[in-house]
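Pasting in a structure now, in C-alpha cells, and then I'll have a few things to ask.
The other protein chains are all here in position, but one chain of the complex has been omitted.
All chains are identified by letter, namely A and B, in their written order; residue positions are counted from 1 within each chain.
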Amino acid sequence: MIRNTTLTVPTRGKGLYPFTRQATEWLAKQDLANGVLTVFIQHTSCSLVIQENADPDVTLDLRDFFERLVPEEGEAFRHTVEGPDDMTSHIRSALTHTSLSIPVISSRLTLGIWQGLYVFEHRSHPHERRVVLQLIGE
Amino acid sequence: MIRNTTLTVPTRGKGLYPFTRQATEWLAKQDLANGVLTVFIQHTSCSLVIQENADPDVTLDLRDFFERLVPEEGEAFRHTVEGPDDMTSHIRSALTHTSLSIPVISSRLTLGIWQGLYVFEHRSHPHERRVVLQLIGE
Partner (left out) sequence: MIRNTTLTVPTRGKGLYPFTRQATEWLAKQDLANGVLTVFIQHTSCSLVIQENADPDVTLDLRDFFERLVPEEGEAFRHTVEGPDDMTSHIRSALTHTSLSIPVISSRLTLGIWQGLYVFEHRSHPHERRVVLQLIGE
C-alpha cells in the first residue's frame, strides 16, 4: 500500500528548518505500520539533511560552514540571474540531499534519538518549500 | 510489484549528463502508476545529482566548482594508479549521490518543475555509465 502527502515548509532565509513533527504527525494517521518513508524536496536551491535535534547551535554552525565552503564572493559563476545566492544554492543542494529514505517500524520512523529532519534553505529570501512524503508498506 | 531496468548513459569527460527523458520514457511503459523509483549508479567515479534543468550554465558552474573544491593538483593522494582524476573522482562521488529515491504518483515522477536527473561524470575520459532504475509500487 502507498500513501502520499506534500508538506509545505516556510523558510525565512538561509538555515535549517525542522519538520520532524509534521512528518511524524502525518505518519501517525496512516494505516500502514511498517514500510519505508521516502522524503523528497521538489527544489534545487534548498535541500534535506538529517542532523542533531538537541543543540540549535549545530544548525547555525552547519549554515555558517556552508557559507564558507561555497562562498558567494570571489567565485566566477556564469549563472547569476537571481543574484549572488543563486548558484551557491544549487551547489549547496548538490552537496547535501534531495531525497532521504527512512525505514518505518511499528508506525515509527527509525530515527536515532538525536536525529531530526530539516529543510536546509540556501536562499536569502523567504520561500514556501514543498516536501513530498511517501510511505510504502503494509 | 517491481520493475527493473538498467540505463546506459555515455559520458565524454567531466560534467553533467541528463537522463530525465530516458527515465520518464521507461516509466511511461510500466504498468505501475504509483510507487517509488530508486535510481542507483553502479560506479564510484561518477555520481547522481538532481539539478536545475533550465539553464545549462548551472551544470557548467557545478562542474567547475567541484574542480576547485576537490582539486587534482596539490593534494597528496595515495591512490593515483589511474591518474590525477582517479582519487578526486571517488571524493566527488562521495560528496554527491550514488542513490536517489523519487516518489511516482499517477505514472509521473514528482520532480519539481525545474528539477532534472543527471549523471555527474568525474573522469576525464569517455565512459559508458550504468544506472539501475527500479520501480516498486502498485
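Here is the rule we go by: a residue touches a chain if its C-beta (ideal position, glycine included) is under 8 Å from a C-beta of that chain, and two chains touch if they have at least 3 such contacts.
Note that the structure is predicted; figures quoted are calculated from it, not measured.
K.L.:
Can you say which of A:4, A:20, A:51 or A:124 touches the chain missing from this structure?
P.N.:
A:51
K.L.:
Contacts of subunit B with the missing chain: which residues?
P.N.:
Here the touching residues of subunit B are 1-2, 4, 36, 38, 40, 42-44, 69-70, 75, 77-79, 81, 87, 90-91, 93-95, 97-101, 130, 132, 134, 136.
K.L.:
Need a quick check: the contact residues on subunit A for the chain that isn't drawn.
P.N.:
Output for subunit A: 34-36, 49-52, 55, 57-58, 60-62, 65, 69, 95-97, 100-103, 105, 110-112, 114-115, 120, 136-138.
The criterion applied here is as follows: only the chains that are shown with their structure count from here on.
K.L.:
How many Å are there between the centre of subunit A and the centre of subunit B, using C-alpha atoms for each centre?
P.N.:
From the centre of subunit A to the centre of subunit B is 20 Å.
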